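Only one protein chain is missing; all other protein chains are in place.
As written, the chains take the letters A and B, and residue 1 is the first residue of each chain.
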Amino acid sequence: MAAADQLAPPAMLDGFARRHRLRAFEALPWLMALAAYFVFPDYLALGAQILATILFALSLDLVLGYAGIVTLGHAAFFGTGAYTAGILAANGWGEPISGLVAAAAAAGAVGFLSGAIILRTTGLTLLMQTLVVAAMLSELANKATRITGGADGLQGMDVWPIFGAFRFDLFGRTAYIYCAAVLMIGWLLVRSIVYSPFGRSLTGIRENVVRMHAVGSPVRRRKLVAYTISAALAGISGALIAQTAQFVGLGALGLERSGTVLIMLIIGGVGQLYGAFIGVTLYMIAQDRFSTIDPVYWYFWIGLFMIFVVIFARGGVLGLIERARRQMRRPS
Amino acid sequence: MTQAGLETQGLCKSFGALPVASDINFRLESGARHALIGPNGAGKTSFVNLVTGMLKPSAGRILLSGEDITHLPQAARVKRGLVRTFQISALFRRLSLIENVTLAISEREGAAGDLIRPAGRYREVIEEGYALLEALGLAADALRPVNELAYGRQRLADIAVSLGLKPKVLLLDEPAAGVPSGETGAIIDMIERLPADIAFLIIEHDMELVFRLANRITVLVQGSILVEGAPQDIAADAQVRQVYLGERRPR
Partner (left out) sequence: MGDLLSAAISIAFHGLALAMVLYLISVGLSVTMGLMGFVNLAHGAFAMAGGYGLTTLMGRLHLPFGLALVGAIVIVVLASFVLERLLYRRLYGGDELDQVLMTMGLIFMTVGAATYFWGPVAQPIHPPDLISGQIHLGSRDFPAYRSFLILCGVVLVTGLWLGLERTRFGAQVRAAVDNLRMAQSIGINTSRLFALTFALGSGLAALGGALGADFLPIVPGYALGNLVYFLIVVAVGGLGSIRGPFVAALLIGTADTAFKYIAPELGAFFIYALTMAILLWRPRGLFGHA
């Protein structure tokens, strides 16, 4: 043991070794979510949607921000989860928690199968394949009208009360707490993956995949595991939306769905865990406000905003914050 | 005959009509200090790519400590101790130096598949990484992102990552390439101080470096081995002078 003490790294590395410890600011999103419950009682339905979409964005961040897999087809998993939960609820089994589990399993399976096939490629080819997978599922859902309701959407969902006691009420109170709880579990899972050696190896894959091969890392396997877990989480998020809205439409599998979650994540900041929280909240609140003013204008202004972010605010909101912090540190 | 650290038998590779490796029979002895030199386009980096598994040979065998690794994937060769560095620094750019090294150590230890336990709790991995950085004089930069380091230190970091894998055979692809002359000293020092149980093959253009570090030199020209021997013999060899140094006049 004495020899090990001689080699003990100095205090500066303790910070490195303790990165995974919860810091004070990490309570902020939850405090805000709690506050919102009381301060905005009329907006809980929107709040529930925001919370569920944050989970969707978190799942995307895992593959995009951490593993560096650029995908425009993540709605494939979201939609699979949504339709799974929806079809169960519309055909006699409306128990929500098991619906979530089924959604995760279905979406995870789709993620595993598609990932096993397409993750051997990278770059534009991979982007195309992710688009194609989502498009195939969307087409299937469109044509399988008997099961999915086709273009009209899935009708007749009957979601049972949670634990038999908490009914989904008109004000969205149950939905809000339900989504918050599931998000918290999902967040804890993603967070622990990100700080684990596995998660660190994902960043290695993102930063230099050639070197990862050269250090003996089973790169394909790692990517596939990350992709599958991400797909399952996206599926849970889809199921949450389906259960709380009691409806699923083709949009759940669509390109716009994949595109907007990507945009929300980029606006918040990619690869830093909390970008999902910030980006989704900003985007969805802005969208909600605009849709009351004029839905047509929304597309134009959000498009302009996105271009603005790319040119002036690279790295999204978290990127801005990081740059501001560095500026403040300089004089000292 | 002692088992070679690394051996190739009849190694061949062609890209269509272009041969990059023609019947290469090469031996790297255990604990060797061996250099591979040759004019540009001779196929030196291709040789390293073939041996490490980044390139599939058209024919021939590759043996590591007597074991046939010709059909093993790159990662499996790394696990058996065959490690390389890159001509252009291939580091995990935005990650810190300590993170770069611990990624390699983590893979070696088989810890990298762990999804649950935080990486920070793998104290031994961090301590080993730090000790490695200390030994290479890089400890002060441990927490800095590698893309912020001076290029000479990045090349050292590149070697540090490879050393984290505890190689038995280390292939150094132009370790001093692109490094300003003031910073090459640290790299040369480090290579000189490599433990005796690591066999290394260094590819280099800098002849001063080669003659200082190697006790055996192989000359590769257009995918074939021209000649092999001790440094002084190679320096005096007329063929080498003509092909490589491009002159007949004695220096």
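Following the convention adopted for this analysis, a contact is a pair of C-beta atoms (placed from the backbone, for glycine too) under 8 Å apart; a residue touches a chain by one contact, two chains touch by 3 or more.
Computed from a predicted model, the values in this text were never measured in an experiment.
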{"item": "Displayed partners of the chain not shown (whole complex)", "value": "A"}
{"item": "Touch with the omitted chain, as defined above, among A:A45, A:A105 or A:A135", "value": "A:A135"}
{"item": "Footprint left on chain A by the chain that the document does not show", "value": "64, 70, 72, 117-118, 121, 123-125, 127-129, 131-133, 135-136, 139-140, 142-143, 255-256, 259, 262-263, 266, 270, 296-307, 309-311, 314"}
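Everything below uses one rule, namely that only the chains that are shown with their structure count from here on.
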{"item": "Inter-centroid spacing, chain B versus chain A (mean Cα positions, whole Å)", "value": "41"}
{"item": "Contact set on chain A toward chain B in their complex", "value": "4, 7-9, 12-13, 15-20, 192-193, 195-201, 203-204, 207-208, 210-219, 222, 225"}
{"item": "Chain A contact footprint on chain B (complex, rising order)", "value": "52, 54, 74-76, 78-79, 83-84, 86, 90-96, 98-99, 102-104, 106-108, 111-123, 126-127, 130-131, 142-143, 161, 164-165"}
